[in-house]
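The complex appears here without one of its protein chains, the remainder shown in place.
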Amino acid sequence: MAETPARHGTVVLERYESRALAGNPAGDPNVRTVPVYLPPSYDLEPRRRFPVAYLLAGFTGRGRALLNDAPWSEPIDQRMDRLVASGCGEMILVMPDCFTRFGGSQYLDSTATGRYEEHLIGELIPFVDGKYRTLGTREARGIAGKSSGGYGALVQAMKHPDRFAAVACHSGDMCFDYCYRGDVPKFCSTVQRAGGVAAWLEAFEARPQKKPDDLAALNLLAMAAAYSPNPAAEPFGVDLPCDLSTGAFRDEVWRRWLDHDPLTMIESRAGALRTLKLVYLDCGTQDEWNLHLGARMFAARLRELGVAHQHLEFDDGHMNVAYRYDVSLPKLAAALGAAA
Amino acid sequence: MAETPARHGTVVLERYESRALAGNPAGDPNVRTVPVYLPPSYDLEPRRRFPVAYLLAGFTGRGRALLNDAPWSEPIDQRMDRLVASGCGEMILVMPDCFTRFGGSQYLDSTATGRYEEHLIGELIPFVDGKYRTLGTREARGIAGKSSGGYGALVQAMKHPDRFAAVACHSGDMCFDYCYRGDVPKFCSTVQRAGGVAAWLEAFEARPQKKPDDLAALNLLAMAAAYSPNPAAEPFGVDLPCDLSTGAFRDEVWRRWLDHDPLTMIESRAGALRTLKLVYLDCGTQDEWNLHLGARMFAARLRELGVAHQHLEFDDGHMNVAYRYDVSLPKLAAALGAAA
Amino acid sequence: MAETPARHGTVVLERYESRALAGNPAGDPNVRTVPVYLPPSYDLEPRRRFPVAYLLAGFTGRGRALLNDAPWSEPIDQRMDRLVASGCGEMILVMPDCFTRFGGSQYLDSTATGRYEEHLIGELIPFVDGKYRTLGTREARGIAGKSSGGYGALVQAMKHPDRFAAVACHSGDMCFDYCYRGDVPKFCSTVQRAGGVAAWLEAFEARPQKKPDDLAALNLLAMAAAYSPNPAAEPFGVDLPCDLSTGAFRDEVWRRWLDHDPLTMIESRAGALRTLKLVYLDCGTQDEWNLHLGARMFAARLRELGVAHQHLEFDDGHMNVAYRYDVSLPKLAAALGAAA
Partner (left out) sequence: MAETPARHGTVVLERYESRALAGNPAGDPNVRTVPVYLPPSYDLEPRRRFPVAYLLAGFTGRGRALLNDAPWSEPIDQRMDRLVASGCGEMILVMPDCFTRFGGSQYLDSTATGRYEEHLIGELIPFVDGKYRTLGTREARGIAGKSSGGYGALVQAMKHPDRFAAVACHSGDMCFDYCYRGDVPKFCSTVQRAGGVAAWLEAFEARPQKKPDDLAALNLLAMAAAYSPNPAAEPFGVDLPCDLSTGAFRDEVWRRWLDHDPLTMIESRAGALRTLKLVYLDCGTQDEWNLHLGARMFAARLRELGVAHQHLEFDDGHMNVAYRYDVSLPKLAAALGAAA
């Protein structure tokens, strides 16, 4: 176990009452706890301003989970303390909570879940810049995440290059044909067996133990809520990627999903990506959702489009890879001009 | 364990030298062992003629495997003896060998594997009718199988209604979008890691122990060999459903696969299906390849097209469901006019 | 998701510098973070004193992990807030950290790991009673835990009936013949393959991803460190339950383990158990370590010995059963005289 560094940062658990999420359609709370990590020098140098990075949790997670205690894996604050002690530039880290009843929002606005993109971009950024000594500029603001959080980071950076100057995407959702589509028939069977999506979700929520099949189904429901919301659809205002009565795949819904695929979005966002000082992505070559293939295709297209980037692979699967932040956070700090 | 019936049939292991398969491109033998089951009365009534059913083995299997000894599951001859003892009509059963280097041929002609459809239809049928006391008419000839064999049975019945009057399809491959497509990225990763499809296949063949990932990859290779052969493609004369260098899905190849999907074929073969005296299909509702969804869609389309059929479901997965022959064989015998 | 109760408790993260653990043989830190939950009325009624319960984490866990954020499962403080809102008596909860390099100490003193029992009983109890408004009596002090924490709770209650008046043991280690012994050959193989226990542990610690086989091996090493320490043994001062050179099971070491089995200890501790106001144990009937069998045997022996107790079973496995605290904490609070 690594020696605890002498100097360490502070975590503030911000209780944020969101207007964007008030009365959201999924019935989720609009008051969220947002951990903010302040680096070791924050208190010691009361006039110094710092770059800031937003860290987005993966599916079924939220910011607080990045602070969880676990054997052989540091919570993010101790990880950052250790990295800083090793020369990484000091940054403020903000850990939003965009969890929903469906397990997550993909950090997007949706009529089915709520305005999570607005919450992140329109609310949290000014709140953090107003309350904490961030540098407050786009040049000193980055975004990162893993899995659905990696997706969120990459998509938000592409959509808001005026807000973010650097992005790190770990095992992020992309190439939806490879990462989600194979689960559509499983979703269909699971939900049909339960008697429909509302009956299934209710039963899921009532079960103390959540099974892998259920989590796979929940994942697809969350993606439908994020990518193909439809206020007229019953239940939950969501168009599903399959017809539950016939079991048939719904191409027209799928095309709406693909509009949100980073592999699609890159075509119209290359200009945004070129303005970024860091485009970092990595993925394990045994990723159970085939995200390493998506990352390779995304990186290949970046190359073709002349977008500077870093694309790394490592020999592991999708789960428990927080150790990859050891690679990305120092790069992010450097790109945002953080001083050691 | 069931009592052994007093009267029992005979199995002849025919050694058939195929001209259709001579010099086949995959280098597989053209001499095949084809078990033929002769029912109990065959020897006792030397002038009696019998209906005949062709039983097609699933992927990685061939006719002989239907005779394998296993605990708590009868070989097909003992199963048929027991069914006959219980009143099932007596039929001859023919068990072709259409195995290939890739694990199977899907019972189709392909420039990549060989002329297995021709072998089955053009060679075995006349050979069997010539050598054994079959009734020899289309009205008294059926076809059945499980998994890839169920696919083969259904497809051959649709393509050759002049040869077959009844079909039973157990857990047959259909709705390729649901049963194969999700494995394309896995195939891609497995083969890329091995350094290409030729290197992978060689390593696979050398390994004494075949792993599940390997068998999933082999399955896709076999399907490509059956559905998207291309004499100009290297290696193996097969167009793959993904680009191994970029990892990208190849829609134009996939469309060729879909031409072989029973869900596609049904559109132009409804007339053929209407002439059948029995169209039977069943599938387990926990089928790991989602084939129960395909079966439901196929059955729904049969209904819409006004094709009489029987569609059953049972509570099980894909493997070890030979006990379903207890349901289909008596129906097949009845449809073919077999006397008890 | 349950409504957040209006009144909620507070968690203080105590940093405790242990003398008992100073210079411990496993090289683990002697400064530990011990979360203390103060119930809702603690601040509102500044003269009121409260019962206290010690909650022991399972193998590879420590107190802080009980506060982890997870979807569909509350951290212990929110769970307790909700229970209190539903009428559960208010208690202080103390969550010790007895983690070691080997994954846990079983809350015992050992020459191989350190004096964790002394730390818990001799240090934390007086510290908590001195700093917080506990009632401070044995009658108002309880202990509970799950898995290795359930073991710790039961064993400490049996050994220190002068300190604890109530115990709740969830899925606790017992009947070592059933819960550990089957893993001895796996441990042996894993460690032999790695070139010995020191080489194995070093490699384990270096691997970013911990595999199930490794965790099973670590579990046995931790148990050996807890149950069969031997200062003269190399490495780690631990006698292993198998001879690594021959692979043979070591009966004489195993007998030392059995001395620590609750099923053994009960024989000499019935008197202590009879003094407890609550002896509660439960276990899932699909427990992967067969602990439901151990619990039944323990309960049967309690019955024979005339010890009042409650023994419940539930339909689940070993993991993710924190929801069982909903049953035990109110019982514990009632037994300790906690007012709602």
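Some observations on this one:
The letters A, B and C name the chains in turn, as written, and every chain counts its residues from 1.
We adopt the following convention: contacts are C-beta pairs under 8 Å (C-beta built on N, C-alpha and C of every residue); 3 or more make two chains touch, one makes a residue touch a chain.
None of these values were measured; they are calculated from a predicted model.
Contacts of the undrawn chain with the visible chains, over the full complex, involve B, C. Across B:Phe99, B:Tyr151, B:Phe176 or B:Phe236, the residue that sits in touch with the chain not pictured is B:Phe99. Across C:Ala26, C:Ala194, C:Leu215 or C:Met297, the residue that sits in touch with the chain not pictured is C:Met297. Within the whole complex, the absent chain has one touching residue among C:Arg48, C:Lys186 or C:Arg255, and that is C:Lys186. Taking the complete complex into account, residues 1, 4, 28-29, 60-62, 64-65, 67-72, 99, 101, 103, 205, 208-210, 316-317, 320-321, 323 of subunit B touch the chain not shown. Residue-level contact of subunit C with the missing chain is found at 175, 177-178, 181-186, 188-189, 193, 246-249, 285-286, 290, 292-293, 296-297, 300.
Here is the rule we go by: only the chains that are shown with their structure count from here on.
Among the chains present, the centre nearest to the common Cα mean is that of A.
Each chain gets a centre from the mean of its Cα atoms; the one farthest from the centre of subunit A is B.
For this pair, subunit A with subunit B, the centres built from the Cα atoms lie 45 Å apart.
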